[in-house]
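A single protein chain has been omitted; all remaining protein chains appear in their positions.
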Amino acid sequence: MSSQSINVETVTTELDNILEMENVSVAYAGNYAVKNVSFNVARNAITSIIGPSGCGKSTLLRCLNRMNDFILDASIEGNIRFEGQDIYAREVDAVEVRHHIGMVFQKPNPFPKSIFKNVAWGPTVNRYQGSITELVERSLKQASLWDEVKDRLNDSALGLSGGQQQRLCIARALAMEPNVLLMDEPCSALDPISTAHIEDLMFDLKSRYTIVIVTHNMQQASRVSDYTAFMEMGNLIEFDESERLFTRPSNQRTEDYVSGRFG
Amino acid sequence: MTASLTRSTAKQAHHMRRRHAKARVFAKFCGLVTWLGTALLLVLLWQIFSDGLRWLDIDFLRSFPSRFPERAGILSALAGTLWLISLVAIISIPVGVATAIYIEEFGGKGKLVKIIDINISNLAGVPSIVYGIIGLTLFVRGLQLERSLISGALTMSLLILPVIIIASREAIRTVPDSIRHAAIALGGTQWQTVWSHVLPASFPGILTGVILGLSRAIGETAPLIMIGALTYVAFVPEGPMDSFTALPIQIFNWVSRPQEEFHELAAAAIIVLLVVLLSMNSLAIFIRHKMEKKLQ
Partner (left out) sequence: MPSITNGQVRWHESLIQGGLGFCALISIVTTATIIFILTRESVGFFQVIPVKDFLFGTSWVPMFEPSSFGVLPLLWGTLVITIGAALICIPIGLASAIYLSEYASAKQRSIIKPVLELLAGIPTVVYGYFALTFVTPALQYLFPGIQVFNALSGSIVVGIMVLPMVATLSDNALRAVPDSLRQGAYALGATSYEVTTQVVVPAGLSGIIASFLLAISRAIGETMAVTLAAGATPNLSFTFLESIQTMTAYIVQVSMGDTPAGGVAYQTMFAVAGLLFVITLFLNVIATFILKRYREVYQ
């Protein structure tokens, strides 16, 4: 087992951490997909999790909004805190957690409803008190999709292109006004132009939201994120400011991965 | 600004609790309703067995129907049903499987295949009594086959043909093309490929379809009534041209009578019918299992 170079203490103690992970392990029917991972997510920053296929990064991400609750033989150990509160505590409502921590998936998954209804559904079901129309417009603007769809809000979301659908899914997640936005390889099913569009979007969103992005695209991670966690085979190998991790990594495995020697 | 995982106002907390309660009630409701269906089956079986079991003995199987409940039996009906299944199997299995083979292997994607396709799915939805009328007009009267076993068998075969065709087509479709390509590459003709490779591979699925079809044929009453299966038959049929009765007809006849003993006799006959159906299905599962093992 390679030694971990986690600069968690030095990197993030001074910062305002919105999410804290401590000794998190996830097992599916006894097989550990995530082993003893600890790092923090800084507020209003973009943290990326990189690593080869199967290293457990998506599994870890899904713990953050308790989406692993749906997998019956998954067991989670360790501590995950949002604003200092343990999200797996018995009195905590998983549904509530997801109001604060939203998610965008790898393949765009808009509902077979109108564009408007897609964005409005979450808040409506949650009895949003203000004007839904304004919320929808605001969210679509934040997702940089408003101009393209403002004249056809009642059209089916399935008529949009792949890149547009993904931005719609982002708008849909933002409509819940979360604090954190989790993104699970959001660009891997998209063409380069749409990918660039969404990367630009992330910079805009950073000021209001915290973003955690899982990506297998190292260039993307180095372009976009402030902090990066590198995982391999369920273990956290290194966590550092992105600039440092990509140019002067502390761990040999990290260096091998980011220079393309494997992965 | 830090957020909190708990709702800030009592109203919001109350609202969340309501939503969760609704979800719990809904899940329980769906579960309850579903298990209701299972309970229904048990009630049905209990009713049948509690009514009919005491009439079920060897004499019941060996006697002909009678005005007197104590002497009544299902010999003629059982014989008729067994004759019927055999004839229907002989007629419908080859035709049904052949049709499926033709459509899937030789038909291509032309218009003819499309027409046959639509045709079959429509035929599958035609009420059984309409088949009965056709059987009456075409076989009994038209071909002058009278109210015989063969008329009944032909009518039933038409009825279950769509079932067999649809199931066989599904089974043939799941056979991967790689098997066909390999056989043709070895120099086999198309028919040889089908006979030696595709059919054996799709056999379990075809068998399931056949059993499904035959089960329907055994249980259907309306078409048999239409073609004139008799309700009082005191002999065992000896050939396809003989008139006959069948288990469902006998059951129908007994249930229609006001006396409660005949209702109970009907229950006993139902038990026999269900046993026949169960045996057929179990045999099919057994054969499938053996074939699937062999193919492994």
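The chains carry the letters A and B, assigned in the order they are written, with residues numbered from 1 in each.
Here is the rule we use: a residue touches a chain if its C-beta (ideal position, glycine included) is under 8 Å from a C-beta of that chain, and two chains touch if they have at least 3 such contacts.
Every value quoted in this text rests on a predicted model; they were computed, and no experiment measured them.
Checked against the full complex, the one of B:Pro65, B:Gly80 or B:Pro162 touching the unshown chain is B:Pro162. The missing chain, though absent from the display, is touched by one residue of B:Phe29, B:Tyr232 or B:Phe286; that residue is B:Phe29. Residue B:Thr38 is the one among B:Thr38, B:Gln144 or B:Ser178 that touches the chain missing from this view. Contact between chain A and the unshown chain involves residues 65, 67, 70, 95-99, 102-103, 105, 107, 109-113, 121-122, 125-126, 158, 169, 172-173, 176. Mapped onto chain B, contacts with the missing chain fall at residues 19-20, 22-23, 26-27, 29-31, 33-38, 40-41, 43-44, 47-48, 51, 94-95, 98-99, 101-103, 106-107, 115-116, 118-130, 132-134, 136-138, 141, 158, 161-162, 165, 187, 189-192, 215, 218-222, 225-226, 228, 248, 251-252, 255-256, 263, 266-267, 270, 273-274, 277, 281.
Following the convention adopted for this analysis, only the chains that are shown with their structure count from here on.
Looking at the complex, you find that chain A touches chain B at residues 82-85, 87, 92-93, 95-97, 100, 127, 179.
Here chain B touches chain A in the complex through residues 2-7, 15-16, 19-20, going by the rule given at the top.
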